Every structure is written in structure tokens, then in C-alpha cells.
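The complex appears here minus one protein chain, its other protein chains still in place.
Each chain carries a letter (A and B) given by its place in the written order, and its residues are counted from 1.
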Amino acid sequence: MEKKKTTIVLFSGDYDKAMAAYIIANGAAAYDHEVTIFHTFWGLNALRKEELVPVKKNFIEKMFGKMMPRGANKLPLSTMNMAGMGPKMIKGIMKKHNVQSLPSLIEMAKEQDVKLVGCQMTVDLLGLKHEEMIDGIEYAGVGAYLGDASEGNVNLFI
Amino acid sequence: MEKKKTTIVLFSGDYDKAMAAYIIANGAAAYDHEVTIFHTFWGLNALRKEELVPVKKNFIEKMFGKMMPRGANKLPLSTMNMAGMGPKMIKGIMKKHNVQSLPSLIEMAKEQDVKLVGCQMTVDLLGLKHEEMIDGIEYAGVGAYLGDASEGNVNLFI
Partner (left out) sequence: MEKKKTTIVLFSGDYDKAMAAYIIANGAAAYDHEVTIFHTFWGLNALRKEELVPVKKNFIEKMFGKMMPRGANKLPLSTMNMAGMGPKMIKGIMKKHNVQSLPSLIEMAKEQDVKLVGCQMTVDLLGLKHEEMIDGIEYAGVGAYLGDASEGNVNLFI
């Protein structure tokens, strides 16, 4: 029997929305779906390395790089962000309830062979370089996404 | 013939987005789909009772409870909220155009047997208690959602 397929476009760069995306992705992988998360625009920030990677950038690229959060742990909340207080509070509560953090959900997705894709067009637009991104990411375009999604049982845009 | 299925993840706690979710859900139910709305994160606020329900909470849970809107009628707009002016204006216009309010769309969904689910994990994270939520809600996890969605004809994340 053919495997069920789940695809998620992660457009948002918010901690809570990325959590929802990765929880659904990990759940689907646990139910033996083939799962792809296609990161585009601000969703790419979840895939940035935490450390500053020295790469050559032009002025605008440098500025974008500085203004956008560096990695999953730095993402803001979509609601009640309160200048960074919100994410701290939520992370504290998550720990108490034994809910996995976003970086650990991403790690788990990799272990479950969820395909993590970065949209090359928006990587270029936001001036990101592959060296700045965590390992294990593929880069592709809308065609590859549509190939997966048109066979998908569950397709979401987050 | 098997019934068509529609599932909606309602992540957003915005009045306009929740309206869109419930209008699609009620439409699908009218076309004889089996419909599930899975409320997670801020989408749970649409299911809170308007009145203050006395429940035992810790400090953080109390704080969250106070900061989050209590019930469908209190939700902000995603755009042009203008400190609460926007929702008032929209509700006035809706009345004039005989468009149902969000609380009445939720009532209608229940009457049409739309399955309203609260995500238990985020209920816990946000410190909500079942007594604070309107009646007729089931509580479940991502597994139940995926069971429905993987059979769904229309699956949306709002």
C-alpha cells in the first residue's frame, strides 16, 4: 500500500506557529506518513543556526540578517509576544508540562526523516546563505513543493 | 456513498479568522460533509465562556487567563483592530448586512453536528480548564486530528 503524504508550507516565523507545524509533522511521521515541510519567507528563520556564521553579504542582506531572529529558539510569539516576555513564559510552561521545545521538535523531525526543505527563491530574497542554515536541509522551488502536495492527503499552509 | 470530510485547525484567536473558519465549516456541513474544527493555541479563546468561572489556577495560569480574551465575542481583529474599535465597527456592519455573529456561527455549527475539538496539550499550556469552556467540546490530541485529516477532502489551517 502506498504511504499517506503530508505537506506543510511553513511561511510564518512565529514560535507558536512553527511549533504547531512541527507537532503535526512529527505526528504524521509517527503515523507513517511521508512528510515534507517547505520553509519559505520567515519560516526560514526556524532553520538558521544560532551562532553567527561569517559569510559575505551586501548591505541589505546584512541588515535583514541582523533583524531576523537567528534560529528556532529566538522566534517571537504570534500573539502576546510582549517584547520577548511571552516566549520565555511559554517555554517555562512547556518545560513544566514536558512539552518539547521547538529546536527539539526539529531534531525529532529529522530523526523521523521528515523532509525539511528551504525555498531557494526566498533564501535568496532574504539574503540567507546555506552555511547559515542547520544541516540536513534540501533547497528547492515551488515546483518540487507542488509535486509533493498534489499527491498529499494533508496539505497545510502555516 | 461515503461522506466528504472537512477539517479545520483553528490556531488563530482573531475574530475575522475564526469567522472565516466557522463560515467554511457551516457551509461544508450544509453540503453534508463531516466537519471537524480542531482548536489549538489562541483558537481556544473562541471556546471560552464569557463569564468568569471560578477555577483553581497557579500564578502564570491566572495571568494568561486574564490576558487572553474570554469568548468568541471578545476576540480582536487580525487587521484594523484599532484598540477594539475595529471589532465594534465590523459587528455593526455585520448586523446591518444580516451576517451572523461569531457566537451565533458557533451555535449553528453545534446544531449542524460540526465536531468541535479542543487540543488538550495547548489547553494545558495556556492554563485553561474544561469548566471555563463552552459545552459540547471534545478534547483530543494531534493523533485524533490526523486521523480525521488524512481522510479529509478539504483540510485547512487557519
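The definition used in the following text is that a contact is a pair of C-beta atoms (placed from the backbone, for glycine too) under 8 Å apart; a residue touches a chain by one contact, two chains touch by 3 or more.
All of these numbers come straight from a predicted model, not from anything done at the bench.
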Would you indicate which residue among A:Thr6, A:Thr40 or A:Thr79 is in contact with the undisplayed chain?
A:Thr40
Absent-chain interface as seen on subunit B, which is shown:
4, 6, 16-17, 20, 23-24, 27-28, 31, 33, 78-80, 89-90, 92-94, 97, 99, 153-158
Chain not shown, touching residues in subunit A
9, 11, 13, 40-42, 60, 64, 67-68, 121, 124-125, 127, 142-143, 145-146, 149-152, 155-157
